[in-house]
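Left out: one protein chain. Kept in place: all the others.
For reference, chains read A, B and C in written order, and residue numbers begin at 1 within each chain.
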Amino acid sequence: MKVNQIDVDNSMKIIDLINQFDDSGVLGAGRVARACNILAEMIQDEDMSVFMSLGGPLIPGGMRNIVTKMINEGHVDLIISSGANITHDLVEAFGGAHYRHEGKDDEELNEEGIGRIADINVGSDDFTIFESEITEIFEKISSKKQVVSIQELLYEIGLLVDDENSFVATAARNNIPIFAPGLIDSMMGLQLWIFSQDHDFVVDAVADMHYLSDIVFESEKVGAVLLGGGLTKHYTLASNVIKGGLDAAIQITMDRPEAGSLGGAPLEEAKSWAKAKCGSSLASVVGDVTVIFPLIYAAALDKISGD
Amino acid sequence: MKVNQIDVDNSMKIIDLINQFDDSGVLGAGRVARACNILAEMIQDEDMSVFMSLGGPLIPGGMRNIVTKMINEGHVDLIISSGANITHDLVEAFGGAHYRHEGKDDEELNEEGIGRIADINVGSDDFTIFESEITEIFEKISSKKQVVSIQELLYEIGLLVDDENSFVATAARNNIPIFAPGLIDSMMGLQLWIFSQDHDFVVDAVADMHYLSDIVFESEKVGAVLLGGGLTKHYTLASNVIKGGLDAAIQITMDRPEAGSLGGAPLEEAKSWAKAKCGSSLASVVGDVTVIFPLIYAAALDKISGD
Amino acid sequence: MKVNQIDVDNSMKIIDLINQFDDSGVLGAGRVARACNILAEMIQDEDMSVFMSLGGPLIPGGMRNIVTKMINEGHVDLIISSGANITHDLVEAFGGAHYRHEGKDDEELNEEGIGRIADINVGSDDFTIFESEITEIFEKISSKKQVVSIQELLYEIGLLVDDENSFVATAARNNIPIFAPGLIDSMMGLQLWIFSQDHDFVVDAVADMHYLSDIVFESEKVGAVLLGGGLTKHYTLASNVIKGGLDAAIQITMDRPEAGSLGGAPLEEAKSWAKAKCGSSLASVVGDVTVIFPLIYAAALDKISGD
Partner (left out) sequence: MKVNQIDVDNSMKIIDLINQFDDSGVLGAGRVARACNILAEMIQDEDMSVFMSLGGPLIPGGMRNIVTKMINEGHVDLIISSGANITHDLVEAFGGAHYRHEGKDDEELNEEGIGRIADINVGSDDFTIFESEITEIFEKISSKKQVVSIQELLYEIGLLVDDENSFVATAARNNIPIFAPGLIDSMMGLQLWIFSQDHDFVVDAVADMHYLSDIVFESEKVGAVLLGGGLTKHYTLASNVIKGGLDAAIQITMDRPEAGSLGGAPLEEAKSWAKAKCGSSLASVVGDVTVIFPLIYAAALDKISGD
């Protein structure tokens, strides 16, 4: 297929740019266009459940409202998140914020009680509020149940959080389950452990697998939106092995395949493991999620509404 | 400054997404927004000459019409290109095309006479036409001049090429000089050598420096758009040393700084060499030019027209 | 400090090359030399506990004997591993193997029951054996205990595995604890879930935090060797927050910082979070672990024995 040169214009819509990318079809532009097409097809396919994994600093990095919108619009059916993205969602829900880093060095930041994630800063005051709020929530939940799975815990938390921009709260209200296999490795995990020290409260590490595999079995087809990350990506892929793999998937990450890490592996590799079906629609975009995903999702919204 | 979460919508314009990126201000989205702001300012500043360097497979990869548009709109004043981008511009001008690669391996492509650039294919038939056309053009030019600089050669070629989408032709007609310090390392360089074997025709390697430095001296300020590449980027930076460095610059590349290559170096480094002024406006975007530059330029068009 | 040019020679020892790198001190060579110096100091410091995190395909990729040697030599005091590295260690312990990938595509591999990790292949037969062996081991363990932490589980498994090259077995015999916060996201995690379906066996997700934090508290100083990975790296860093952060650390990964992922973040960033102490000795090497770590560890062995 011939590579068409890309035209841009004043007042251009995102969908028109993505269509130009589609007509070019090569390098990054081609990969972005194919990912957008697959995303729109996944959302539109009524027989397909859409799983989304959230790795890397997506919530601190500005993706919170998009995730929440996808839940509200019914464009995602299941979320697999890092513990950090859940923690940072709640930090904002409890009134905290993230700030653009202004160039202090890490020892200065340490003295001022500011944590750095690349060019994003978060203040320890906001974590102090997080700690007291989440502990209060744990109290409420543990008074009802002594043993919970991680997914149940996140559901209960979501119901108790009052912020319409919170993806954890919005997911709970829309009955979209959130799984977080590495939850323990996060600020929330730490608070969970501290809380469990003097409360009769057990979080079962394995219990979610049953519920997750039920969802996979009950889905006629499964598509996946894999944003950053290693563990969250792998868990999403692996949960679909039981039915021969994903039917469609897109991934956006800056990680690369050479050193063999799962995060950087191209999606094709998943076929060998029956984590993606042979013949499935796959697109791997090498790029920064905070640029590429808003672009793709905005264009997919047009593709969907245009039908 | 607080990180605002990014909102997207159906029917969204590119400029609105870039404004969202600006309000977020972090990670890739922040870098893209800052690069867009600097680009718009460079274009709008009547005292600033805009230099643009073209490295990597930009013309095969779909950027040809954008470069040509920038020339026609008066948004670029001087181009520094790899020999390959000039060659591929002329391949299309002479009726050739680039194609999306369909997965054959490199030994099969070799047998079929197809060259591969990542996921782009080019056929040897198109190069055969290129060879006869460019030789005819060399005949015409050499009948008028025996010694030319590379910039003069490209200007003369541009005047003889009849394709309104060709950036080489459009630059010549708009008196936008094209420099190509590595021209010899390209298909055109090869043809130039073959031609010079039996013609009295010398291309002076050093001659362009005088003209280029005159332009730098006569420019009140210089801004640079650095797309991909090592040599083309460095030549652009180095040509500005004589006046204390660039006043503004953006760069888009997937190359990284760790191994010390010039292509991957952040623009800040140029300040130490007086290739960018202390206090200059600089933005380095890590990303695929074919995605990022159309996005940035389209939004810059809105910023410009909005004033 | 002046950059000395690097000399190499016939019959050269690794330690001599690393010393040359040290005298050069710049780019990758300089980073490798500094990481080697820190590693040797961590091992030699009798007051320092050495934690090691294992992310990415280290065991399939050839690092198994080195990890085992480090345990036997007393050069590592605590391991934080991905579930996959534990699974692949046991695959080899149960008689399986990894193979160099010979270029088949992923759909062909799927048909032949071969999983691919970059250029490494693993056969499904070896996983079948893994499944029956690990299930037998679960039987034995669950007959003694109904609730275990992940670390306890791995210790009990290690004692039941008869392979002196297995790092899981060697760690158990040397009382080196292995933590695996994301264990559930691996083949072993899957088998654990299947087993727990019809057995009274609970793996407590939070329970290990107590033991881990005790070790941190009891260590006068802690140093970390961070190989690849996101979750395993973060868990190692985060476990040290309670005492103000690591005293020394080296990391080797191909992941990069631009997109903000934890795996690619330079170690300096950990200081802002009090995950590494201000003033701690840190070295971040951008490179392939399978090349860089054997090189560094071999040279560190010389540095240690030379004292």
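In the analysis below, contacts are C-beta pairs under 8 Å (C-beta built on N, C-alpha and C of every residue); 3 or more make two chains touch, one makes a residue touch a chain.
This one's a predicted model, so the numbers in the text were calculated from it and none came from an experiment.
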Contact partner of the left-out chain, one of B:28, B:229 or B:294
B:229
Residue of C:72, C:135 or C:165 in touch with the missing chain, whole complex considered
C:165
Mind pulling the chain C residues that touch the left-out chain?
1-15, 17, 20-21, 24-30, 32, 57, 60-66, 69, 97-101, 118-120, 165, 254, 286-292, 294-295, 297-298, 301-302, 305
I need the residue numbers on chain A that touch the omitted chain, in ascending order.
26-28, 256, 258-260, 286
Missing-partner contacts on chain B, residue numbers:
55-57, 60-61, 84, 105-107, 109-111, 114-120, 150, 181-186, 189-190, 192-193, 196-197, 202-206, 209-210, 228-231, 234-235, 238, 241, 253-265, 268-274, 278-279, 288-290
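Assume only the chains that are shown with their structure count from here on.
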By Cα centroid distance, the chain farthest from chain B is C
Name the chain with the Cα centroid closest to the overall protein Cα centroid.
A
Find the geometric centre of each of chain A and chain C from their Cα atoms only, then give the gap between the two centres in Å, rounded to an integer.
26
Touching two or more other chains - residues of chain C:
256, 258-260
